[in-house]
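Take a look at the structure set out below.
Omission of a single protein chain aside, the complex is shown with its protein chains in their original locations.
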Amino acid sequence: MNNILTVQNLIVRRGGVKVLDIGALNVQESRILALIGPNGAGKSTLLLTMAGLLKPDQGEMCYKNRPVKSSADRSRMRKSVCVVFQEPLLLNTTVYKNVALGLKFRSLTNGEIRKNVEDALDYFGISSLAGRSAKTLSGGESKRVSLARAFALKPELILMDEAFNSLDPPTRETLIDDLRHVLEETKITAVLALHDREETLRLAQDVTVMSEGRLIQSGATAQIFNQPDSEFVANFVGTETILEGTVKKSNAGLMEISIAGKTIEAMGNYPPGQDVYCCIRPENITVLQDTPEKTSARNTFKARIQKIVRQAFFYKMILDCGFPVVAYVTVSSCDDLGLCEGSTIIASFKATAVHVMKREK
Amino acid sequence: MELIVQGIIKAFQLIFSFDPEVLGITWLSLKISGTATFISLFIGVSIGTLVALTNFPGKRIVISIINTGMGLPPVVVGLFVTIIIWRSGPLGFLEILYTPYAMIIAQAIIATPIVMGISLASIQNLPPNLRLQILSLGASRMQMVWVLIKESRLPLLAAVMAGFGGVISEVGASIMVGGNIKGYSRVLTTATVMETGKGNFDIAIALGIILLLLAFLVNLLLTQIQQRQHPR
Partner (left out) sequence: MKMFRSSQWIVALIIVTALVVLGATGVFAAPKQRNIILATTTSTQDSGLLDKLIPIFEKETGYFVKTIAVGSGQAMKMGEKGEADVMLVHSPDAEKKFVEQGYGIKRRLVMHNDFIIVGPGADPAKIKGVKSSADALKKIASANALFMSRGDNSGTHAKEKTLWKKAGINPDGQKWFQETGLGMGQTLNVAAEKKGYTLTDRGTYLAIQKNLGMEILTEGDAALLNIYHVIEVNSAKWPKANAEGAKAFSDFMVSKSTQNIIKTFGVDQYGSPLFFPDAGKKVEDLGK
């Protein structure tokens, strides 16, 4: 894999305070990288730096194997890297002229500009808006225009800051699908600052988790979600259940871990006596009324429903199996089973669904 | 009351008979105030934008000075311009006291802080990330500044209106540095003052009506442009 952009030992200060301290970050060509982390983690600052819009106080950055040092380097780099900000930042003119803005800064003929603008409008399904005044657009339409404006430039790298913030859910849903489609089709490398796990799962191929200006963990999306290497990452990627335990037995990749006096089975090779975290993603827990006669799930516990919280399309249940476990149950199966707070049920999960992390004392 | 009615009748007679003297005065007013506004537009917008887009120590003080300048009393400007350009003043060799040039200078000094203050505020009012967004789309610094100025064209139009309205209706500085010389530096306001002094209320009213009409037309034109920005 080729790295289109690499960053090393990058430090950015604001008002004397270190807001960014990045050891190393590589952006691979034609892949979609998500920067995730809570607000104030430094995602936006990192994006601005990577876009050549912010001069770091220290550190090296290479764009396509060429060092980016001077302001001339940054300005050259900006011709092929484009940022899409959180707010649409449209000019008070027509949609067409907004999308044409960046093209006008490049010496293109009117015909070329027209073609690129039309293509970009088409990508985001907003060709019909071309003649509209940008001031009359809805939030979702504005966002599409601002994305089209960036994609019209056919940049090599596109950086997006919280692209879906402040959009209503249906608008967001369709925009995520469309964006993924456009990214797949154009093969443009993208870095997305996100803070929503679902968006991350749906868009990103790679994930870097940030906190307080530092990188916490980087890897493929599946790896980050299934094997967080710290409690912080686990929490952030939405592993709802994180249990503290100690390895009792370990044999050929299968471990028995004792948690609050109970025992669960999990995959892994930690030696007995090792203190660990066990992470179980809620969607991997099955809730049943009776103990199934045949199941491949190694872990089956009797549990009492402590609390039911209604989410968008499912119920989030906090179960007490002797240790707390969080499970998601669809609305229909919840109704079918007649579940309510205080009911007793069976919770089961596979050994492979348990992600075990080392726990330092 | 009779005086007012008579005055208004006479005023319209003067206007619609295209009295050459009244027309001359009107045209001169337009030229002087138009030129002064144009000059202030250049200076005001460039310095206003520069101050808005750069960070330097003492920026707040500079902004306060500009905002104070927006309320410069015209007679004070007239006084200082007179002192500087009269024969014994530092710029006396130019020999421009009691000329339309002196009036343009004084009026430009009055209008510039108004234009500067409004353009500064309007550029500062644009979303802070907009500059970065434009740069990120591949703009050079100059292109970015130009896009920002274009984006604040509505407040800038308001600035032009305010500046022009301020100077065309201004009398103190004009009479001091222009001298109200017939056919040369006599403009609508100074002529109005003089005709009132002479008791020629009809002519004074005519000039006043023309002044109002002029201000109205200029604002109508600019509002027209402004409305076009918001179709429906």
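Structural remarks
By written order: A and B. Residues from 1 in each chain.
Please note the rule applied: a residue touches a chain if its C-beta (ideal position, glycine included) is under 8 Å from a C-beta of that chain, and two chains touch if they have at least 3 such contacts.
Note that the structure is a prediction, hence the values are computed from the model and not measured.
Among A:94, A:116, A:189 or A:299, only A:94 touches the chain left out of the display.
In the complete assembly, the contact with the undisplayed chain comes from B:97, out of B:77, B:97, B:137 or B:188. For chain B, the list of residues touching the undisplayed chain reads 3, 30-32, 34-35, 37-38, 86-88, 92, 95, 97-101, 104, 153, 179-182, 184-185, 194, 196-201, 221, 224-225, 228-229, 231.
Basically, only the chains that are shown with their structure count from here on.
With centres set at the average Cα position, the gap from chain A to chain B is 55 Å.
The touching residues of chain A, counted against chain B in their complex, run 48, 51, 53, 75, 78-79, 81-83, 85-87, 89, 91-92, 101-102, 105-106, 133, 135, 149-150, 153. Residues 127, 129-130, 132-140, 143, 147, 150-151, 154, 229-231 of chain B are the ones touching chain A in the complex.
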